[in-house]
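Here the complex is missing a single protein chain, while all its other protein chains stay put.
So, subunit A:
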Amino acid sequence: MQNHTGAPKGSWLTDPRIRAWVFQVVTVVVVIGLGWYLFHNMQVNQQHRGITSGFGFLNNSAGFGIAQHLIDYTEADTYWRVLVIGILNTLLVSVLGIILATVLGFTLGVARLSKNWLINKVATVYIETFRNIPPLLQILFWYFAIFLSLPGPRQAHGMLDMFFVSSRGLNMPAALLAPGFGPFVVAVVVAIVATVLMARWATKRFEQTGQPFHKFWTGLAIMIVVPALAALLFGAPVHWEIPAIRGFNFVGGWVLIPELLAVVLSLSVYTAAFIAEIVRSGIGSVSHGQTEAAHSLGLRNGPTLRKVIIPQAMRVIVPPLTSQYLNLMKNSSLAAAVGYPEMVSLFSGTVLNQTGQAPEVMAITMTVYLAISVSISLLMNAYNKRIALIER
C-alpha cells in the first residue's frame, strides 16, 4: 500500500498495519524459540538417562498378553502389532458406539417431540438422567454393577442354548466357513444386484406412471429367498460353533468381553442423550410454516416429515452431531479405567510403561486420535455440504 497522494501520516507506532506485522513476527519468534528449547531439553535429558530416542522400539517384541485383539496376536509379536490392535479396538468401540448412539438418539429425539404424554416423559427422563452423569462413572457402573455382577459362566443366563450372558461377557456362536460359503457369497451378490435393478426400475416406473411399488418388501424378499436357495442347493455357507462349558469357562464360539460391552453401552447411552437433544432442536428449527405449507398442499404427516421437515432439520443437526461423534470417539479413551485394551490403556499405558519412550508414544497416540477425528470431520462436512441450502 503506497501513499501516492502524500496524505499526512500518523506516527508508525500507532499504525495498525505496522503493529500487526510486529506482533506476528514476535509471536513466530517466541513459538519457534519455545519449541526448540523444549526439544533440546528433551534430547539432553534422554541422553543423560541413556534412553535412545526414535521409533526403533516399535520393532521390539512386546511380550505381554492382550485381552481382545481383532487380528492374530501372540506375546512374541512387536509393538507395531500392539499399536495396530490398539487402533482397531478404538475404532471398534467408536464405530459401534456411533451407530448405537445415532439410532438411539434419533429415536429419543423424535420421542421427545411426541404428543403422547408417556413417550414424551420417558424420553425426557432418559435424557436428563444420562447426560447429567459423568461418562466415566457410567462406564464404571455398567462394568462393575452390571456386567461383573452377572453370574459366573456355569450359572450363565442362556438364550436358545446358543447365547450366554455371564460375568465373562456375551458368548455366542461363531461362524466357521463351510463348503457352501462360495456359492452363498455369489448368491448374495446376485441378490444385491437384482435388488438394485428392481429399485431403479420401480423408481423409473413411479416417475413415469406415478404407481408406487413396494421396493422395500420386494427387495427384502429377494435378499432372503436367493441366498436361502443357494444354501439349500449347495449346503450351509457356515458351520456354527456353539459355545459350551468346559471346566470353569466357555470354549468355542465368539465372545464379547464385558469391558467392550460396558464401554460401548455406556458411551452410546450417554451420547444418545445429547444426540436426542440435537435432533429435537433440529426438527424444532424448521419453521411451522413449512408444515402448514405441506399440509395445505394435501401432504400427509408421513411425507411431510420425510420430504419437507427432516431434510431441512438435517442441516441444523449435522454440525453438532459431528462434535458428538468426535466426543464419543475421544471418550472411548475412558475405557482405560476398566482395562479395555484401546489406544490409551494399551499403547500410552502398557507400552509406554514398558519402553519408557514417552515422547514417541505420546506423539503416535495423539496422531492416531487426530487422524481419526479429522476423518470423522471430513466425512461429516462432506455430507453437510451435500445437504446445505443454496442461497443467492
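Everything below uses one rule, namely that contacts are C-beta pairs under 8 Å (C-beta built on N, C-alpha and C of every residue); 3 or more make two chains touch, one makes a residue touch a chain; residues count from 1.
Methods note: contacts and distances are computed from a predicted model.
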Protein name, per the UniProt record, of whichever chain is missing from view ("Pyridoxal 5'-phosphate synthase subunit PdxS", "Asp23/Gls24 family envelope stress response protein", "Amino acid ABC transporter ATP-binding protein" or "Sarcosine oxidase subunit beta"): "Amino acid ABC transporter ATP-binding protein"
Absent-chain contact - pick from A:176, A:297 or A:362: A:297
Full-complex contact with the absent chain, from A:14, A:132 or A:209: A:209
Touching residues (missing chain, whole complex) on subunit A: 206-212, 287, 289-290, 292-300, 303, 307-308, 311-312, 315, 387, 389-392
